[in-house]
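Read through the structure below, which is laid out as structure tokens, and then see the notes.
Here the complex is missing a single protein chain, while all its other protein chains stay put.
Naming follows writing order (A and B), and every chain is counted from residue 1.
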Amino acid sequence: MNPIDTDKFTRRFGRTVALSDVTLAVPEGSICAVLGPNGAGKTTLLETLLNLLEPSAGSAQVLGCDSRRLGPAQFARIGYVSETQRVDERLRIGELLDVVRDLYPTWDRALEAKLLRLFELPVDRRFKALSRGMRIRALFVAALAFRPKLLVLDEPFSGLDPVMRDDLVTTVIDLALEDGSTVLLSSHDIDEVERIASDVIFLDQGRLVLAEETEALRSRHRKVVARLATAGAAASPREEWLGFERAGETVSFVATSAVEETDWSRELGGGASVTTAPLTLKEIYLAHARARQGRKE
Amino acid sequence: MLPFTIEIIAGGPIAEQIVFAVKRAVVSGQLRPGDKFPSVRALSQELRINPNTAHRVVGQLVEQGVLVTTPAVGTVVAESVAGGKAEKSGLLGAELEKLVVEAKRLGVSLEQVQRALEKHWRELEKE
Partner (left out) sequence: METMKAFWRYDWTLNRGRLIALAVIAALSPLAGIVSRSGLDSGSALVIFFAAFTGFSILLFPVLLLGYVSNLGRTGAPLDFRHFSHLLPIEPGKWALAKVVSVIVLGVLIPAALWLGMSIAVVCLSARAVFLPWQDLMPLLLSCQVIVSFVAAGAVWVMLFESLMPRAQDQGSRLLTLGLCGVGVFFCAELLVHGVTSIRSLEKAVTTSLPFWKAACEAGLLLVLVVAIGLIYVRYCQNRRLGQVLLLALGTLVVVDAARALLWW
């Protein structure tokens, strides 16, 4: 059973459509990254999945329960961290933990202490006196200490220095390894999540561009640069080639359904000298995003 | 601390880079037959990669005979592949072909390739 399954999930704010017909599945035990530019609908997706906002249409199943009916049984296994989360500013870190601790049957005191030490958090400082980074780290402790089955992180790395980011990454990996937890995180910085994400979801203007395993995504994309055999050779771009450019005899594009055995010279009308190269996740994303822009114009 | 050196270049297929680094370490002697190989967890933590990727790396290395799983100890570096000459050259053949194709494409001469080959060979022996 997938921890998250959505079906034509839609959320509107008045006339703005923040999420449009999003249908996806997050596999169990995966570290799934939701990527996209600012305003793509990442935060809205996460907030609507956890029933902070009501979906306007469609449905979602979170931990086997309809998202609209999420209750204490599910929330006891869901950890959520977001910069937009509000906490009473007069509350001290330790006080917040005191309030939530008894609500979670799986709370691990030792882990709580370890995380407080790792993130260097002073337990008696009030939230209003915390820097942005410390605030997020405090929320992390509250969300990780009970070893959630599903961890939802909204832009978790923003405001963290490289050392803290690194600590966070290793903590998340630890959680995935030890407890088989599923992690859903959103980021607008693709390079950051490239290595740890096993699955990626691209969102653009509320629409799902693609949702796939990182490995599969990477292996089917290749940057192809070719020098055509004959100057006049007509190399018509295929549907699945993105960003097709031509300068004289040289063409370049991003192939989206490449396999090991693809004979590129044949695809390009014979006799072309071809180089192929793999692409980073960011480059793959950009290729798709530019193509969508181009199609709209 | 991993028993082999590796520098992951962003954009390339991560698993392949690690597999290559391990093979390189075995060849250069950094990893010796019988040495204990890091667990999937250690690999994943040290390299900050997804546990699945680490799992796949170990799987590939075992499949290719670089590592071997022993019941008591765990995953260890395998003894050198004791195969026949024909088998060994067969394994190498594909790599050599790739090298030749690439060299010809770049317009590198046979002498230059031989010189470069010798240089890299000696360097690895020094390590």
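The rule is simple: a residue touches a chain if its C-beta (ideal position, glycine included) is under 8 Å from a C-beta of that chain, and two chains touch if they have at least 3 such contacts.
Note that this is a predicted model, so its numbers are computed, not measured.
Peer 1: May I ask you to name the displayed chains that the omitted chain touches in the full complex?
Peer 2: Within the full complex, the chain not displayed touches A.
Peer 1: Among A:Asp66, A:Asp98 or A:Asp166, choose the residue that contacts the chain missing from this document, as touch is defined above.
Peer 2: Selected residue, touching the omitted chain: A:Asp98.
Peer 1: Among A:Ala25, A:Ala57, A:Ala76 or A:Leu286, which residue is in touch with the absent chain?
Peer 2: Of the candidates A:Ala25, A:Ala57, A:Ala76 or A:Leu286, A:Ala76 is in touch with the missing chain.
Peer 1: For chain A, which residues reach the chain that was dropped from this view?
Peer 2: On the side of chain A, residues 47, 50, 52-54, 71-76, 78, 80, 82, 84-88, 90-91, 95-96, 98-100, 102-104, 139, 142 touch the unshown chain.
Following the convention adopted for this analysis, only the chains that are shown with their structure count from here on.
Peer 1: Roughly how far is chain A from chain B, centre to centre by C-alpha average, rounded to an integer in Å?
Peer 2: Roughly 31 Å separates the two chain centres.
Peer 1: Using the touch definition from the top, list the residues of chain B that touch chain A in their complex.
Peer 2: Residues 8, 10-15, 40-41, 44-45, 47-53, 56, 105.
Peer 1: Please output the residues of chain A touching chain B within their complex, sorted ascending.
Peer 2: 30-31, 166, 169-170, 173-174, 176-177, 191, 194-198, 214-215, 218-219, 273, 275, 278-280, 283
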